[in-house]
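Right, one structure below, let's go through it.
Note that one protein chain of the assembly has been removed; the remaining protein chains are unaltered in position.
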Amino acid sequence: MRTLYRLLWLTRALEERLEVVFKQGHVVGGLYRSLGQEATAVGCGFALADGDWIAPSIRDLGALLARGLDPRDVIRQYTARGTSLCSGKDNTNHFTVPELGILGPISPLGTQLCVLNGVALSFRMRDQAQVCFTFQGDGASRTGTSHEGLALAAALNLPIVVVLEHNRWAFGTPSTHVAAVEKWEDVAGAYGVPAVTVDGNDVLQVYDAAAEAIARARAGDGMTILVAETYRMLGHAQHDAQKYVPEEELQAWRDHDPIRDFADYLVEFGFESDSSLEQVRSEVGAELDAAVDDVLAEGYPPAQEARTRVYDDPALDAAVPWTRGPVPGYEGLRPGITRRANAYREGA
Amino acid sequence: MRTLYRLLWLTRALEERLEVVFKQGHVVGGLYRSLGQEATAVGCGFALADGDWIAPSIRDLGALLARGLDPRDVIRQYTARGTSLCSGKDNTNHFTVPELGILGPISPLGTQLCVLNGVALSFRMRDQAQVCFTFQGDGASRTGTSHEGLALAAALNLPIVVVLEHNRWAFGTPSTHVAAVEKWEDVAGAYGVPAVTVDGNDVLQVYDAAAEAIARARAGDGMTILVAETYRMLGHAQHDAQKYVPEEELQAWRDHDPIRDFADYLVEFGFESDSSLEQVRSEVGAELDAAVDDVLAEGYPPAQEARTRVYDDPALDAAVPWTRGPVPGYEGLRPGITRRANAYREGA
Amino acid sequence: MAGTVETTYLGAIREALLEEMRTDESVFLLGEDIGVYGGAFKVTDGFLEEFGPERVIDTPISEAAIVGAAIGAAHMGLKPVAEMQFIDFIAPAFDMIVNFAAKSRYRTGIGAGLVIRGPCGAGARSGPFHSQSVESYFANVAGLKMVIPARAYDAKGLLRAAIRDPDPVLFFEHKFLYRRIKEELPVDEEVIVPLGQARTHREGSDLTLVTYGAMVHKSADAADRIAEEDGSEVEVIDLRTLRPLDTAAIVESVQRTGRLLVVHEAPRFGGFAGEITAQVCEEAFEWLDAPIRRVTAIDTPVPYAPTLEDYYLPGEDDIIEAARWLLAY
Partner (left out) sequence: MAGTVETTYLGAIREALLEEMRTDESVFLLGEDIGVYGGAFKVTDGFLEEFGPERVIDTPISEAAIVGAAIGAAHMGLKPVAEMQFIDFIAPAFDMIVNFAAKSRYRTGIGAGLVIRGPCGAGARSGPFHSQSVESYFANVAGLKMVIPARAYDAKGLLRAAIRDPDPVLFFEHKFLYRRIKEELPVDEEVIVPLGQARTHREGSDLTLVTYGAMVHKSADAADRIAEEDGSEVEVIDLRTLRPLDTAAIVESVQRTGRLLVVHEAPRFGGFAGEITAQVCEEAFEWLDAPIRRVTAIDTPVPYAPTLEDYYLPGEDDIIEAARWLLAY
């Protein structure tokens, strides 16, 4: 229980640190936060076993931390350090870490599930009882790739759990505006798989439902869709002041904060005391202070890194000539004759 | 009722003629048939009103005939005549005929619905109570574009009816193999729209359901999904001998032939007599004899047509130089100097 | 004479949309977050209020469906302008564009006069998926037109022409220029720039430099420095429209200068410079006094870290170096 609380708090505190780092100008590009959705991510990530794989959306930092991702790697990523898991070549949570079973998404929404299907396929082909887990926003669920991915996973009966994060918004547009779906659970009808709805702000409920779906997948009974009813408490990204969101709506959800709710529950039922939770928070704080200091001391990758690792064979990366700079050893002279320009001058 | 029967028969007889023409070597490329599915197509096409639009799949010839398409145009299309609706540039049913409200599909499945959405949008923007109607195979329903099209139509509450033709096969693969869908009606859950299932081999049932869905769309109440339970009685195309299909399955569906069933019904309930139906058939036969003769006398388009109509402005089509043949008036000589080859020879 | 008003590249795009929507009822917009939110870059801020939800349509996240709906509406005589939130997200609509929109008129005689617009290009530290130049994906696809303005004036004038065009136009806006470019634009005069015409951004007699998009500005800076430091004059041609390509303008310049440098932001291999090179080889080969050279991004995805992205992008120094090499050849 304390671990769960710690993960929830770590998620929020890490994102708050990132915000500070952002405001100090160290974050390169945008910053995405999961404020209010931590319980969905943590509950799910916590339910997975070693060897399982997970493909997060931008709102699922907590799931990655639950998988054992070092907060430093998150800071490195956002600050484009050469030491980052992507060597500074990509941003947000776009890293793939086989040791932790993390498949990084790419920006075009819906694609990650399709790729995760292949990971799941490999488990089955190798008779491994591992499970794949992924998330999808209500917005992303409208993409063609998301549909193709769900349909293929269902048809091949793959060991997959898909969490549909119904957080009421897709960027600056209310979900009700752009999706006529009545009950998000019903999405599963298009694929012939079971679906369950949970309060995504209740970490224990999420955990239980995720564990059950995972067990189902592990037993070879295929995909489950888990609808997490939750709310995006901040703008789409740091630059989005979220002016379009009605204040009452925000307030209603503020009253159902997943971390505070869980803390209250832990204290009320005697699992923890106020001070033990306070201790968790201060430990996390100290850990993050150190992490931020360390990472900010690291630098950007060296420029030449840009040329590397396009292909497996470094010779191929090196082969492209003439792109830049002086022409290395250009032998553009035809033996025995003058340059063209001169030839003309003579011939003219 | 007689008109309905005539359309059903015309569909079958026309396709049979095409098969003859195919075997004579006049069809260019493949031939696709709708044997066994005529009732779905005709029942739907017949339910539409003037000004409505329809986007067929390859199994919906009957719907186009119901819309008033001249059988000659179908033969012209398959035999690549210059007189065809596509000027011989495209095949099967890929023609768009605004006067008849026909939007031709393209081969990549799922795309036509997305385009039809735009037609429906134009109706609404112009306050016209027109309706769009389209078909989609069980196979095609798994494509990303199909999903995106359905989701957009639902979100914008467009006046659209989508018939899901559940004909048990997608090319050479049984639908059960590649779709885990349990009840095809449930597909609608992903979009929050109503769905109805009909016996796709019962033309009256199809007609009634289509008419109801169309009325709903026309009233501004949005999209309906109509699941037509039917069966593809021949291979995917003429070249496919369908060896992979179990004979018992075929036989069971042969016993539920939509045209024979409808004829029996008409005679049994006294709408028609055997001889009046026979007369319909022989009239259709004569009409098609003439049509085939006429079309086969027409020729392929002239070769130069290949260069036309890429852009609206013919000057753009004509502008591409140097692609072929002699270089028209090549002025590749620099004033005052000899050709490069000569210059070199002199300079060398 | 009418006055002028300072307008950003982004503002020019906004105005083009506003003016076309005000004068032609059949123009409408569709895309993600363009209504309630006003567009990821706020290009259409306030449009929903002025034109209502039937003409400023917030769609689900579904680029293929967006382009598809635009095609259907265009078939019916409307003039849709579809926004890709970032031009990178044109990739999921690739099939719809290449197979439906581009081939429609040829196959059926029914055209698809639509515009697909969105922010392209690197330099904003946005990583591999919000920085791409996508023109080469479509270079070999007959039936499309492609536009990429470098100035506010052209952004406005070309977008208006694109909306009126009867064929499908891909309109690439360089996001790095959105707020960095500011020009005085005429207030009362109709700004329309016909598609298919290149523009001489800077005159010169010693070397022809053909480019487009954000590279026009880097190239012009490079040309200025060369003029100052070496006394050579580089002619900078801004293509503005990539398809149809204004071959005549390129050839005319090369016939005067005898030397050609092509600069673009997209990677080198398979980039647009190839087509330009081939056309010049065909039409002005005898006028060439030196090899044709290319300065482009390196053949990699667009990297994220500032050090890497700066290395990735062609820089002023790269252009100067190549130009000097050619001038000295």
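For the reader, a short list of remarks on this structure follows.
Letters A, B and C mark the chains as written, and numbering starts fresh at 1 in each.
We take it that contacts are C-beta pairs under 8 Å (C-beta built on N, C-alpha and C of every residue); 3 or more make two chains touch, one makes a residue touch a chain.
Quick caveat: nothing in here was measured; it's all calculated off a predicted structure.
Just so you know, the chain we are not showing touches A, B, C across the whole complex. The chain that is not drawn here is touched, among residues C:13, C:71, C:102 or C:327, by C:102.
In the complete assembly, the contact with the undisplayed chain comes from B:90, out of B:38, B:52 or B:90. Within the complete assembly, A:144 is the residue of A:43, A:56, A:82 or A:144 that touches the hidden chain. Across C:165, C:206, C:246 or C:299, the single residue that touches the chain missing here is C:299.
Residue in contact with the omitted chain (choice from A:13, A:121 or A:303): A:121.
Listed by residue number, the positions of subunit A touching the unshown chain are 85-87, 89-90, 94-96, 98, 103-104, 106-108, 111, 113-122, 124-125, 144-145, 147-149, 151-152, 155-156, 309-313, 316, 319, 321-322, 332-334, 337, 339-340. One chain is missing from the display, and on subunit C it is touched by residues 88, 91-92, 94-95, 98-99, 102-103, 106-107, 128-129, 136-143, 243, 245, 266-267, 269-278, 281-282, 285-286, 288, 290-294, 299-301, 303. On the side of subunit B, the interface with the absent chain consists of residues 28-30, 80-82, 86, 88-92, 94, 106-109, 139-140, 142-145, 170-174, 177-179, 244, 300-307, 310, 317, 320, 322-327, 332, 339-341, 344, using the contact rule stated above.
By our rule, only the chains that are shown with their structure count from here on.
Put simply, the C-alpha centre of subunit A and that of subunit C have 32 angstrom between them.
Computed centre separation for the pair subunit A/subunit B is 42 angstrom, with centres defined by C-alpha atoms. With touch defined as above, residues shared between interfaces to two or more other chains in subunit A number as follows: 142-145, 177-179, 340, 344.
Touching of two or more other chains is recorded for residues 59-60, 62, 64-65, 92 of subunit C.
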